[in-house]
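I'd like to ask you about the structure that follows.
As you look at this complex, bear in mind that one protein chain is not there, while each of the others sits in place.
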Amino acid sequence: MSLKVNGHDHQIDADPDTPLLYVLREELKLNAAKFGCGLGQCGSCTVMVDGKAVLSCVTPLLLLEGRQVTTLEGLGTIDAPAPIQRAFMEEQAAQCGYCIAGIMMRAQALLQKNPKPTDEQIRAELHPNLCRCGTHMRILRAVHRAARLMDSAALSSTTQGSAQ
Amino acid sequence: MTKPKIVIGIVAGLLIGGAVAAFAVAWRPAISAIEPPAPQSFDANLVKRGRDLAAIGNCNDCHTVRGGKAFAGGLAVPTPFGAIYSSNITPDPQTGIGLWSEAAFRRAMRSGVDRTGHHLYPTFPYDHFTNVSDEDDRALYAFLMTRQGVHAPARANELAFPLDQRFVVAGWKLLFLRRETYKPDATQSAEWNRGAYLVEGLAHCGACHTPRNALGAERLSATFSGGDVDNWHAYAINARSLSPVPWDTEALFHYLRQGWDKDHGVARGPMAEVVSNLSSVQESDVHAIAVYMTSVFGPPGQDRLRKADEVRAQIKSPPSQTTPSNVAGASIYAAACATCHETERPLPYGGINLALSTALSAPDPRNAANIIISGIQPVEGERSPIMPGFGSSMTDVQISALLNYLRGRFSNQPGWTDVERTVQDARRMQTVFLGIQPGPHNAPGGPTQRD
Partner (left out) sequence: MNGPVILDRRRVLAGSGALIVSFSLPDAFAQERETQAPAPKPPGSLAKAPYLDSWIRIDADGTITVFTGKAEIGQGMKTAVQQIAAEELDVSFASLKLVTADTSRTANEGYTSGSNSMKESGTAIQITAAQVRELLIAEAARRLNVGAENLKVENGAVVAPDGQRLGYGDLVANDMLHVQAQAKSKLKDPATYKVMGQAVPRVDIPAKVTGGAAYIQDMRLPGMVHARVVRPPSYGAELIECDISAVEKLPGVVKVIRNGNFLAVVAAREFQAIKAMGTLSAAAKWRERPGLPKQDDLLRVLTSLPSQDSTIFEHNDPSAAGQKTIEATYTRPYQSHGSIGPSCAIARLVDGAMTVWTHTQGVYPDRAGIAEMLRMPPEGVRLIHVEGSGCYGHNGADDAAADAALIARELPGVPVRVQWMREQEHGWEPFGPAMVTRLKASLDAGGMIAAWNFEVWSNTHSMRPGGAGSMLAAQHMAQPIAVPPPKPIPLPEGGGDRNAIPIYKFPNAHVVHHFIPAMPVRVSAMRALGAYHNVFSIESFMDELAGLAGADPVEFRLKHLDDPRGRDVIEKAAQGFGWQKGQKAPADRGFGFAFARYKNLAAYCAIASEVEVNRETGRPRLVRAVAAVDSGQVVNPDGLINQIEGAILQSMSWTLYEAVTFDDTRITSIDWQTYPILRFDAVPEKIDVHVINRPGLAFLGSGETGQGPAAASIANAIANATGKRLRDLPLTRKRIKDAIDA
């Protein structure tokens, strides 16, 4: 079946009951979404579907016909990082880093729907995601930072627009 | 006298008489404020007793909002007439009940009137609490007055005129407030009577599990036949119960005490807080409730027992079936649900075999939709069931197809209607529900729970 990932259409040759996680990692060779439990309990596999955070380890392929999947790779690259990626790098918000991609995707989905979340809201939103190294404080700082970066990016683009 | 004058006179008389009667019905005197009593003045055992009773009464559930302090109120209780906010029942003098005497508290419980004489909306279920004994009211009072006072002014209710005028509640009470709906039954055991007293009174099970009339009062001809709370359906818990496996005392006791039962599943939704509270009170009280409710359920008929056997057989050797009309739902179930719901992992951590699910036999798909959309969240730091939510990964169409499939496969009831609309509503209301409910403070107990 056809699957749209990070803006590109892919022909996927996997059984329809295959969880999205394995399609992303094995077929499409994408690394960010990770296997942490396969049970929907830890959030390491989080990606976005139609802009909403989704646990890809419990999302079978057959649910995704005609929908947009976004992974961390689709947000930006090392050379051109998205605000959330910049924020996490600037805050050095990782220890082993295994949980981070899933957390960033959930945070990204939050910021797309609520650009100015409170600390409470961020904590509540990240509840499904585990971090064993204890990087939580930095992760929260990074999400706040990403919100500010996205805000100033939006501001500068409107300023540019009106300066014409 | 001329006729018009007589008519006017009679009408005037009636109006004045009516107004006086209405006044007599609606008006209640204020009870004098008292100095907030010192917490040390209450006997410790009385306070302990009050704590247990408050847990049975589920007081903290309504009177606490997520992120707020215990008993400080502020929870929006949705009613067909608008949202009503729970009040602050901490002993704060300005915004709580710090100035209330025990008599004032008892009056509130008995007849739904606050200290200043205003009627309380029956979202506060005094139609049940009216059955609570003086002794128990005393213990509850002692418990509440020894909590931490929190300054939290009441939030204005969102009711349209004239319902926002409290005196109209007097009319409601006239029609619907019965005194002593609980009467002891000498032909029953002491335990049964204890259970009846708790259920009809403090535990106010009927407040959720009984259907209500247009004026929001319980339909006493249909007690325990099923009700609604926060966009969840509170199942029928009498002879009209639709659970695939009938309830018995042991199952009820285990469910209420531990928060789950092997043949019925885990208590979630609004029931989660109830069983969380019941896990902390005396076992004998929970058992008494189970005993009484067993008689409310009544012994299951032959038909139900036969159906229960069929269910058990189906679990042992599930038939495979895909009729063309539910291929979509079937494949969603097989791919997304079966990996957890068809393992042998026992409850409360394994997904319940859906042949046992009451939600799928319920009159409408709300509960099933709620769970599919939001999953089940763990309780902080405790061994807890976790189910991922599928609200973001499934569209309304997909969830509806799944629900229809589950209904067809796992229940003998006729198909649901308006499923997609229910799903849309569920999405919206679950977000609200999860955002404001304080949530259970502990998790369903497992057989090897340490604590």
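In order of appearance the chains are A and B, and numbering begins at 1 in each one.
In the analysis below, contacts are C-beta pairs under 8 Å (C-beta built on N, C-alpha and C of every residue); 3 or more make two chains touch, one makes a residue touch a chain.
Just so you know, these numbers come straight off a predicted model, no measurement behind them.
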item: Residue ranges of chain A at the interface with the undisplayed chain; value: 14-15, 18-19, 22, 25-26, 29-32, 34-39, 41-42, 44, 71-73, 76-78, 81, 85, 88-89, 92, 94-101, 104, 122-124, 126-127, 129-138, 140
item: Residues of chain B (touch criterion as defined above) contacting the omitted chain; value: 48, 60, 70, 147-148, 349, 378, 380-386, 441-442, 446, 448-451
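Note that in this section only the chains that are shown with their structure count from here on.
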item: Distance between chain centroids, defined by C-alpha means - chain A, chain B (Å); value: 38
item: Chain A-facing residues of chain B, complex; value: 67, 331-332, 334-336, 339-340, 375, 377, 386-388, 390, 392-395, 398
item: Touching residues on chain A, where the partner in the complex is chain B; value: 16-17, 39-41, 49, 52-55, 58-63, 67, 120, 127-128
